[in-house]
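For this view, one protein chain was removed and the others were kept in their places.
Our next item is subunit A:
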Amino acid sequence: MAEVDLSKKVADRYLKREVLGEGTYGVVYKAIDTKTGQTVAIKKIRLGKQKEGVNFTALREIKLLKELKSPHIIELIDAFPHKGNLHLVFEFMETDLETVIRNTNIFLSPADIKSYMQMTLKGLAFCHKKWVLHRDMKPNNLLIGSHGQLKLADFGLARIFGSPDRRFTHQVFARWYRAPELLFGAKQYGAGVDVWAAGCIFAELLNRRPFLQGSSDIDQLGKIFAAFGTATPSQWPDLAYLPDYVEYQYVAAPPLRSLFPSASDDALDLLSKMFTYDPKARITAQQALEHRYFSSAPLPTEPNKLPRPATKRASKASDFNPQEGPTVLSPPRKTRRVMPDREGFEGNANRTDKIEEHAGETKNADGEIAGRNEQVPTSVDFSIFAARPPSRPTINSADRSHLKRKLDLEFQHPE
């Protein structure tokens, strides 16, 4: 096989196989650990061009993953320098939740959805117990192992939030998963941001498409308010004090049932608690796990019985060509998660269709950014430059400060 030609010893212990794709900060290879016979994924971390040593994002990930050992968090098995580059060895994961959600050949039963949500929340509760915020929860970062177990991965944006008064950047998460407090520019936030994102993932599992697909930060809030009604100070007392607060025209919430026709009452109740506007009142990951949704019938599916994409080979180019803007469904903060090319064509075809519906806004805005610099978060809101619908005159002055703050972003380490 062609793979044999690729095999190469990396630091003696690992037998390098094919390239899996481009991660956030370097190439990822599949490899065999000759010591254990285990298949692993090795991230080779590019050294920054700016002469800034070990990539900052990679360092964050190393720092946190060395502390976080749990069955629901990706395991960092080893790290070693080789030819001047740092290599991180992770356990090998077969697929990710985004691939599962997008694959139209897979039927997800209510019990399957419950199982995925339970594993997601267990991973999250573990992080929060250790005072770590993930800050980049999305289906694409929830990896699925060969026995169906789901694990949180990609801690490149994660932070320790122990100190009470530390101020953080609000430019975290892919936009569709961003909590309202972040969209309003909150700098002091907590574990609730991850819970909101987990709620979005829950919704995505139920409806099989991203729930709130905003094309800009302002639009994202619009989508949130259209779904749950405009936030009011009575629901969320701190609302008006958030840095980027702008008043939105009042809309009433449609019945939650109408958004999730297939969901059970318990599921709806949990959803509404995860989507509570006031972060202080929002359910915690641990409380969510104790919600009756998880103890009522049907019980969560055993991980090894969960449906998974058929393991057939498909064309390599389809999935992770970083330049291929349109095939990326999540806003491309980074190139696609590295997944073996086992995802069928159906998934991708489906993805292309979906994105075309939004091509007008999403693709243009995000494509432009991706073209300039892969590292730039999608949250830089270029749509602000475009003509605004005249219906929201209050936004202009706020936008300016918004934009200014954004241009002020923590671009710590462009590669």
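By our rule, contacts are C-beta pairs under 8 Å (C-beta built on N, C-alpha and C of every residue); 3 or more make two chains touch, one makes a residue touch a chain; residues count from 1.
Methods note: contacts and distances are computed from a predicted model.
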- Protein name (UniProt record) of the chain left out of view, among "Cyclin-like domain-containing protein", "E2 ubiquitin-conjugating enzyme", "Vacuolar protein sorting-associated protein 25" or "Proteasome subunit beta": "Cyclin-like domain-containing protein"
- Note on the structure: Sole touch to the unshown chain from A:56, A:260 or A:294: residue A:56
- Which of these touches the unseen chain: A:13, A:46, A:130 or A:208? A:130
- Task: Among A:86, A:205 or A:221, single out the residue that touches the unshown chain.
- Result: A:86
- For subunit A, residues touching the missing partner are 47, 51-54, 56, 59, 62-64, 66-67, 79-81, 84, 86, 129-131, 159-160, 162-163, 412-413
